[in-house]
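A single protein chain has been removed from this complex, and every other one stays in its place.
Moving on, here comes subunit A:
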Amino acid sequence: MKLKTLVLAACTTAIVAGSASADLVFPLLDYRTGPYASGGIPFADGYADYLTLLQERDGGIGGEPIRQIPCETGYNTERGVECYESTKGEGALVYQPLSTGITYQLIPKVTADDIPMHTMGYGRTSASNGEVFSHVFNYPANYWDAASGIVNYLLEETGGDLEGKTIALVYHDSSFGAEPIRTLQALGEEHGFTVSLKAVSPPGNEQRSTWLEVRRERPDYVIMWGWGVQNSVAIQEAANIRFPMNNFYGVWWSGSENDVIPAGAGADGYRSVTFHGVGDDYPVYDDIQAHVVDAGLAAGAGDQIGTVLYNRGMYAAMLAAEAVKTAQEIHGVADITPAMMRDGMEALVIDEAKMEALGLPGFGPEFSVSCADHGGPGSSAMAEWDADTQTWSLISDFADPDKDVIGRLVMEDSLAYAAENNIPETRCE
């Protein structure tokens, strides 16, 4: 009897595993718990809901069903790596860890395992050099693009004159927060402004010293590089000291509803750089509402649609799905492997016609990825918060960053990495 049960169980497992391996597998390295859950939840919801939409509306991608494997990381690097190890054997096509710490740990692993990783707007910036980082993609924009995007916007606002101005950088005292320092200093040398550094101890519940310093120094502009509670506390403190909100700019990880709503009316006019559209005025959301939320299949409560981080998660899933389609076209099979997915990501082309067909007209910039360029154009726009209507709106068009400065920094950093790890830079020749 026992033997019969074991044989039956083994056969069932084999059948399930066999059928599962034919799916397009998307591991979801989410964080719905822990100190950064308020940011992790909407992103995870957006990512999962878009994939659910494709499954429910289109029956998958290219006729191949989609399987999602959620794994909770809690924004903890060790748990993130555990999630990677436990899901990679399932045929995972692409990882999107939403954590710079986890990204750094996974770079050598995904390269060795031949699985691509997409770190959109975060992670290791110099990974945009595809010659060195064969399996890491950070299109359509990275941290340094964000820093340059903010400076370009300021240049436009001041008629190109930032000479003698002071820009304070209020940053998360971590590798993530320190990312823009070199870029801003390099841009400062070029445009004649001074960068004043203000580190904030994570998580950032208490920032009185920092903002007393800002109040004493009266910088012309403040740029914030934060995540989680740091953002909302900083915006509240800036409002308290009556720092002009339209001189206060955040990186895209400091520009969600979570960051501004706690400060109430004081946050009105706060600005944040973004690499995608804002709000829910896109046709794709009607489909998500009908096929996912109303069908009771939403990953969360269905109340995050149109929020900044939901949009970003949805955009990430859309780019992953488009890369799957590209890979299917290249290789002529629907059931692609992770290696084929990497080829698809490397040949990805996003144009306005495609965005419109997907129900996302004007949502993001047009771009194409290549073997050498895994970073895309780095275009960004500026969004402003309206506290009365509780909405973000774009106040500029998408514009390119300073590619000369960023390209130089990317090359320096990526070539140093290549030298340390004996990576030949001839992959794309």
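In the analysis below, a residue touches a chain if its C-beta (ideal position, glycine included) is under 8 Å from a C-beta of that chain, and two chains touch if they have at least 3 such contacts; residues count from 1.
Convention: contacts and distances are computed from a predicted model.
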Record-based protein name (UniProt) of the chain missing from this complex, from "hydrogenase (acceptor)", "Branched-chain amino acid transport system permease protein", "C-type cytochrome" or "FAD-linked oxidase C-terminal domain-containing protein": "Branched-chain amino acid transport system permease protein"
Selected from A:90, A:213, A:335 or A:400 as touching the chain missing from the view: A:213
Sole contact to the chain not displayed, among A:201, A:289, A:337 or A:391: A:201
Touching residues (missing chain, whole complex) on subunit A: 32-38, 41-42, 173, 197-201, 203-206, 208-210, 212-213, 215-216, 218, 228-229, 232-233, 236, 239-242, 258, 261-262, 264, 266, 296, 301-303
